[in-house]
Every structure is written in C-alpha cells, then in structure tokens.
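Just one protein chain is left out here, and the rest sit where they should.
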Amino acid sequence: MISKTEIIVRYAETDQMGIAHHSNYAVWFEAARTDLIKKMGMSYSKMEENGVLVPLLELECKYIAAAHYEDVLTVEAKVSKITPVKVEFVYQIFRNKDHMLLSTGRTLHGLVDSNLKPIHMRRDKPEIFQMLQDAMEE
Amino acid sequence: MISKTEIIVRYAETDQMGIAHHSNYAVWFEAARTDLIKKMGMSYSKMEENGVLVPLLELECKYIAAAHYEDVLTVEAKVSKITPVKVEFVYQIFRNKDHMLLSTGRTLHGLVDSNLKPIHMRRDKPEIFQMLQDAMEE
Amino acid sequence: MISKTEIIVRYAETDQMGIAHHSNYAVWFEAARTDLIKKMGMSYSKMEENGVLVPLLELECKYIAAAHYEDVLTVEAKVSKITPVKVEFVYQIFRNKDHMLLSTGRTLHGLVDSNLKPIHMRRDKPEIFQMLQDAMEE
Partner (left out) sequence: MISKTEIIVRYAETDQMGIAHHSNYAVWFEAARTDLIKKMGMSYSKMEENGVLVPLLELECKYIAAAHYEDVLTVEAKVSKITPVKVEFVYQIFRNKDHMLLSTGRTLHGLVDSNLKPIHMRRDKPEIFQMLQDAMEE
C-alpha cells in the first residue's frame, strides 16, 4: 500500500538560495504519513487520543534535485519494515510537471504512551501492529 | 519592565526574497515573551504545568525594514495593557549593528485552562494578574 | 473575486497547547494569496522573475477559535484596497466540517524591485495595478 500526497511548495518554505529549505522535507514526509495512516483505515489523531504516540527515532533524507516555490509535488509513502516495537516508513518525492524524483527519505519510529514511555506494539497494541503489517504486505 | 532578547536570523528563516520571512516575527515576539515572563519571576512552562495557557487572540506586526540572514537582532517586549481576562504585550525589534528599528508588534492574549476554557484571571489567578500588573507599572 | 484555498493542518504546525501555532496563519494567508494571484491570471513566481517583489508592510490576524491537527480548513482571500503604491488583502479561515470562522486577517504590501527599492505601481507596472483593481471590483 502506497499513499500519494500532493504538496504545493509555499513561499514561506523557500530560503534565500531560492529553493525549498531542506527542513521542510521532514514536514512533507509527515503529511504523507498522515495520509498513509488514514488510507490504512485509522487516523493518527485517533491514535493519539487513544494514548499512542509515534515519535521519530531516526530520519534520513537525500536531496536529489531542488524544489521551487509553487512547484506541485507528490509525496509517496509506505511502510517498509516493522518489528514488535518499531516501524519504518520510506518516502519518495516527485515533481508533478516532469515526474522527476527530487528526494527519497526514511523515518524510523517507536511507539510510546502519553508519558513518552515505550509501548510493546505487538503485545499491547496488536491491532495497530496488524494494521501496519497488512499495509506493508499489501 | 522591558525584556531584551537577542535573536540571530537563521538561514531557514530566510525566503527567496533574500530576507527573513514575515511569519518568523511572531515566533521572535514569542521568544521575547518567554524571556519577559521569566524576568517577572515566573516561567511560562510552569504556568502551563499549573494549567494556565495563554493563547493569542490578536496579532499585529509592522515591517519597517528587512532583516537578513546572520543579522543580530534585539527584541524588546513589555506588558502594555491588562484587563481581568486579557493581557496585551508590545514589541520592538532592532538590528544591533545600527540600532535601526525593523519592526513593531502587538499581541493580545486570553487565559484558558487545559481544556481551552477561558479563565477569569483577576478572580481565579490573582497572583498572575498581580505579576502582570506589577510588570506593566514598573 | 475571492479565492478559496484548502489547507490540512500539519502535525508540525501544532504546538504543545494541542492547537495550530498562531505563526502558521500568516503562512496560510500567503498560500491563499498565491492562489488568488493565480486566479487573477498571473503567477507570483512570474512576477518575481520580472523583478517585482511584494513584501509585507503590515500583518493583522484575529484568532477566533483554534484549529487542530488534521482539520481541513478553507482560506478565503481577496483584494480589499489598492493605492498607487500599496495593496491590501483580507482573509477569512473557515473549518470545513462545521463552517466555523476560525480567523480573520489582513496584510498590507508594497511593491519593490529586486534590490528592495519601492516601485510606483500605477506608473511603472500599470498592468499589475489594473489586474489588482479588476480583482477588487469583480
């Protein structure tokens, strides 16, 4: 299962180099992750209301070509790996007008409760573990 | 009582016009407000832990001259008005190297509890009301 | 002429109060302004390539009700005033699910060239002046 999220580069996201600042890619990956989780049949808002937070442990991003103001981009996201306590997502960002690949990325997440204590997903939240596994295999 | 907060303009804060993006001024005002509250003898973190949040009701900002990457700025903040339920702060941003005034601003805030319900400050949080009043008159 | 821009509140845009941070509204107004200018038959990117920049002189925002993560919002923008050297836009932000008005705003802009020197719009860029005037009266 792959989700596709459309992003239009905002003026505020540019920097004085005239391109989208690299810190925004993490924000775009996150917007894509929100959509992917929704596509799996859940909502990340609901997960948090139920006391499950999914903070980042690791972030990786490669910048292949620059994005510019008003560019329309598509961010693809999917689940790439899952363990009883961690989940990994991978991302690709394409520029719509020429389908050029601008960026690839990876985020690794743990699951924690509202006190930021780790949750053993497979044991304590098997329905979330299952949902992520199904999404990966689909 | 006036607080002074030093800010160095970050690269990420610039835009493709080559100047600091206007949305950052609200963030710099807020950093100055944090310092002012600390100078009053409180901490905004502590206020929130005690269930008092101070969201914005209104924001005004005038942009007089642009700020650039690596510019060292001083943000001055003070309490300008207080009612039993609202508090207003005003700000001035100066560029250190030539003392030029770059911006003036104003924020109006209500006090709410952790469910975002309004708090009658003078009645229910008289110590905060007093602290703000003292800071204004000093 | 009024443009309508859809925004989905991003996780990165929330703060520890659990609501969208107030500094993002200026960014959303700007995204709406981009769309409005496109609807007028121009592109702000093209204007900048032709050496016309439109920085902010003033920003005003009222926060009526909070926006939350994953909320779908509509930002309405229109030209509200125009002089030979300045242009003013006004904004309204609605939450889609209940049409509640969350925020109103106003931005005032000058026109400058790529050295940030003011441009007399009616005299030196009459086509832009006309376009803005048409958009206001429509």
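Labels A, B and C are assigned to the chains in the order they are written; within every chain, residues are numbered from 1.
In the analysis below, a contact is a pair of C-beta atoms (placed from the backbone, for glycine too) under 8 Å apart; a residue touches a chain by one contact, two chains touch by 3 or more.
What you see is a predicted model; the values in this text were computed from it and never measured.
Using the touch definition up top, pick the residue from A:L56, A:V72 or A:M100 that touches the left-out chain.
A:L56
Mind listing the chain A residues that contact the chain we can't see here?
Looking at chain A, the ones touching the missing chain are residues 16-17, 19, 22-27, 30, 48, 53, 55-63, 66, 116.
Can you name the residues of chain B that touch the chain not displayed here?
8, 10-12, 26-27, 30-31, 34, 43-45, 68-70
In terms of residues, what is the contact footprint of the unshown chain on chain C?
On the side of chain C, residues 11-12, 14-19, 21, 23, 69 touch the unshown chain.
Keep this in mind: only the chains that are shown with their structure count from here on.
What chain is most central when centres are computed from CA atoms?
If we average C-alpha coordinates per chain, C lands closest to the whole-structure average.
Can we say the copies chain A and chain B touch using the same residue numbers, with more than half in common, or are the two sides different?
Mostly the same residues.
Chain B to chain C: how many Å between their CA centres?
Each chain's C-alpha centroid was found; their separation is 24 Å.
I'd like the Å distance between the centres of chain A and chain C, where a centre is the mean of that chain's Cα atoms.
28
Any chance you could list the residues of chain A touching two or more other chains?
Touching at least two other chains: 11-12, 69.
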